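Note that one protein chain of the assembly has been removed; the remaining protein chains are unaltered in position.
The letters A, B and C name the chains in turn, as written, and every chain counts its residues from 1.
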Amino acid sequence: MDLKLTEEERLIKNTAAQFVERELISREGDYLRQDTRFLPPGAPARRRLQPAVSKQLAERARQAGLWSLEVPEKLGGSPLSVVARVLVHREFGRSILPFRPVSIPAFLFDTPYSEKLATGEISLALAFEEAHRTGELSALQILYRQEPDGTTLRDSSIFVSNSGADLFLFPAREQGSDRLGLFVIERDAPGMSITDEVDLTTDAAVARLILRQCKIPNDRLLGYEYEAGEIIASEQLNMAARSLGIAMRCLASAIEHARNRVTFGRRLAERQAIQWMLADLSVEIRTCTWLTLEAASRADQELTYFEEAALAKKRATKMAFQAADTAIQIHGG
Amino acid sequence: MDLKLTEEERLIKNTAAQFVERELISREGDYLRQDTRFLPPGAPARRRLQPAVSKQLAERARQAGLWSLEVPEKLGGSPLSVVARVLVHREFGRSILPFRPVSIPAFLFDTPYSEKLATGEISLALAFEEAHRTGELSALQILYRQEPDGTTLRDSSIFVSNSGADLFLFPAREQGSDRLGLFVIERDAPGMSITDEVDLTTDAAVARLILRQCKIPNDRLLGYEYEAGEIIASEQLNMAARSLGIAMRCLASAIEHARNRVTFGRRLAERQAIQWMLADLSVEIRTCTWLTLEAASRADQELTYFEEAALAKKRATKMAFQAADTAIQIHGG
Amino acid sequence: MDFRLTTEEERLRQSVERFVRDELIPLEPEFANAPDIFEGTRWKTRVKSSEDPEIKRYIAVMEGLRRKAEKEGLWHLDVPKPYGGLEVSNVALIAVTEELEKSSVPFELGNHVSNILYGCTGEQIEKYLWPCIRGEKTSAFGLSEPASGADPSMMQTTATPDGDFFVINGTKMFPTFADVADFVQLFARLPGTSGRDGVTCFLVDTGTPGYQVARSIATIAGSEPCELVFENCRVHKSHVLGEVGKGWALNQAWLGARRFQVGIRAHGKSARVLRIVRDLVRHDEKARDRWASRIGHFLGETEALRTLTYLGAWKADQKLDVRAEAANVKLFATELLHRVIDFSLEVAGPSGLRKNHFLARAFRHARATRIVEGPSEIQRHIIQRALFREGVAGLELL
Partner (left out) sequence: MDFRLTTEEERLRQSVERFVRDELIPLEPEFANAPDIFEGTRWKTRVKSSEDPEIKRYIAVMEGLRRKAEKEGLWHLDVPKPYGGLEVSNVALIAVTEELEKSSVPFELGNHVSNILYGCTGEQIEKYLWPCIRGEKTSAFGLSEPASGADPSMMQTTATPDGDFFVINGTKMFPTFADVADFVQLFARLPGTSGRDGVTCFLVDTGTPGYQVARSIATIAGSEPCELVFENCRVHKSHVLGEVGKGWALNQAWLGARRFQVGIRAHGKSARVLRIVRDLVRHDEKARDRWASRIGHFLGETEALRTLTYLGAWKADQKLDVRAEAANVKLFATELLHRVIDFSLEVAGPSGLRKNHFLARAFRHARATRIVEGPSEIQRHIIQRALFREGVAGLELL
């Protein structure tokens, strides 16, 4: 057992940390700044990163080796271990800027999209909401039927969160069987459309991906249940890692505030109530840190890791909420 | 709305408080005292109140008007309002002595057992474990079938906690229907036996009431679903009330200890962690106090109160556990 | 012991129950799609000036409701009798609010009148109190500062006497909607004073030279705190509310007003959230079995909150010390509502996060309540202080 970072791991982590500090955290002020001194009378608009900023950041991240973390060597990438990827996402989680390295499943690099994905020319969305929501494949709405001249998808309407993407990856169930297929579909494929975008409370948006009389070439079937499971687990690890970054930032900020803020003649840091909130939070962060790393390490060693990743994600996302909630309470209280 | 105690309520409450202080709390030292200076090598025995003490206490409680709280006037009793009964049980809850006023459902006073029950010559147990456990009447094991010459009970084995009683009251479901019947059976009725008494962790015991080829006279059917619901609700209010007494005692003892105990140069009472444990407990006690009293008051006004009683019981019993747990932690920590 | 309302209170409750049934419930489908801002109090202030036709339509609906309520004598419920109000008991007001909260339409009976304004004297009455009662003016509450909240000793804004005037200097943080208010109830301290002593309350009109609202700040809750800057702002002594140097007591009184409303509001909102959760799982047996016991648990919590709230209101009506009860209710109410909404989002999944969704709105609105008007930490502190002062006697029956 050796839980120290390897040299490579430390290197990529430090690179990511510097990038986040210099490129993301430094831009937060601008991003968060209110446009007007007084709020307009209508409903507030959604905050977005300007496309030019987004593009520039992607370019710099690519230069720093922090972009498509999974791009294989044959396409000019240097794919990271899962542990290293988790370390990168953890650093990116520290900033509230809606910017992060895209995740591209390895098997997409065997498709005609590979180069454009590697360079970032086209983007990919994972439309797994349904699978996440119920955790049951039997509940998937989209059914498929393969025929010699193509694959027919049953008319469906599913949620998708990254609705501006060019490619959508989604799971579907084979008609009349329990088999699960993993498909990719282009944004402008006949019979496919994206509608009804609505803002979420989180400054993100969600839209509906609609399939109507949609038939796609058979080679858009990229994998089966295991591949779908891998994508889910991989996303879960990314989310867990981001959550760790969020929580560390919140905790650091709460500690600083507690050290400085004086009420009724004493610093908040001297009050047991505050100490314990933060102690409990730190227990949770330590726990989630190592759950996430252990799951990632299992993935690297090709041990089973889906359950471990699911646990890390479930716990870490709750922890990130708790961290934000605690930090708000300490700042506001 | 008037949430002050009436004069009668205050009177019976004070009577009960005095009785508990003088007769019960004063005996706790003896009851809890370890028999030997050093523990014997075997498993420790169950603690019991000596029968003579029990009898003496019952006698004094009867004199104080704190015994069969439901005995109707025609049998020489002065039945209390439900609120008053709750106040009495709340006081008795303060003492750990396993002694409390028995509860006798009103309709039993129309049976031949009435006088002996009123004088305390015979005792009654409620065998409702099954109904409590599942909350579903359909799950009741005991089925009954009424015939002109008597009621046949299906062979069954149910848990009963007050296994030393002379009479057992239990619900059963009519064979082939959804109707629920409420029966009373004598300890020595043919076909009925009590076996397998085992100690519980609580110093109480539980046994099995076994029915084998048991047939009882038809007049042992005393009521139906509503009466069973009333007995359950009434017991729930008693338990909620006792829980309040337990919690008040624990809280008082924890406050006293926190005021006196000094660690690392400060009294426990000055530590926010301790303050908050007790603050949270007091919130819970206040809540449960008024939930219980409101349910009791509804019963007195002949409004529906079964759900209210169930809520009060559920919450108050949890609260009593929390109170004991908190007091232990503060004493031990 | 009697938990029933008096005949008069019951009659009032029934009137409101009818009003809710006849006027509010029918509007619910319409309000389900109302813009995001129809949560909290934003629509009553800033949004009133919106030119958006949709928003104007909703505001018109609200105005119509107001006229109906006035006609039925359900408007000035908590206004004292000398000012033409009904001056109903705390218990009655809780009962009324309980009925109102049964509908999701964000309509309240009566205008917001800061209770300390009933301490107005002389010309202040015509100029500030009456317009507030009539809904013609709104006020902001200027207490907190960048470095001070509940602790008076940290207050730094000063009011220096200068003849018949006071010269005010300092910065106030977070008075909500101060930029659209007509005046601010401003707390400042006399030079050379400390702690509670010397704190004085002024009524300062928007537009007074030297008083500037620097900015308003967006929050997730829809309330919009502002930053107020006072630079040599001269205020005539006739604008002092109450006595010079006795302002801190006014702040305490303000905090104490109708302090059990938070309990019954959280009760109502929690019940509505749980109704939504029940509807979500209604047609899915597995989901029902999965969530039923937690829904039941939260319904029980909600009923417990109701009981606690009525208890507090009744004690307040008896003029008993209700500091512990009020802290109890505030803590229980805001923490419970937060947990209920968090739970509802877990059941609802991503769709509950849509900005206009009732649950998302409820979440954003509820979060702030655990901080404003005394955060949970202060409430626990008040409770423990009472507990160690009185022991279990404070929990005994009366």
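FYI, a contact is a pair of C-beta atoms (placed from the backbone, for glycine too) under 8 Å apart; a residue touches a chain by one contact, two chains touch by 3 or more.
If you're wondering where the values come from, they're calculated on a predicted model, not measured in any experiment.
Note that of A:83, A:131 or A:309, the residue touching the chain absent from this view is A:83.
In the complete complex, the hidden chain is touched by one of C:151, C:197, C:243 or C:289, namely C:289.
Residues of chain A in touch with the missing chain: 1-6, 9, 13, 83, 87, 248, 251-252, 255, 258-259, 269, 275-276, 278-280, 282-283, 285-291, 293-294, 297-298, 301, 308, 311, 314-315. For chain C, the residues touching the absent chain in the complete assembly are 286, 289-290, 292-293. Listed by residue number, the positions of chain B touching the unshown chain are 34, 37-39, 41-44, 129, 133, 159, 161, 198-202, 206, 262-265, 273-274, 325, 328-329, 332-333.
Everything below uses one rule, namely that only the chains that are shown with their structure count from here on.
Mean C-alpha positions place chain A and chain B at a centre distance of 54 Å.
Once the centre of each chain is set as its mean CA position, chain B and chain C turn out to be 43 Å apart.
Per-chain Cα centroids separate chain A from chain C by 38 Å. Residue numbers of chain B whose C-beta contacts span two or more other chains: 276.
Each of the following residues of chain C touches two or more other chains: 380.
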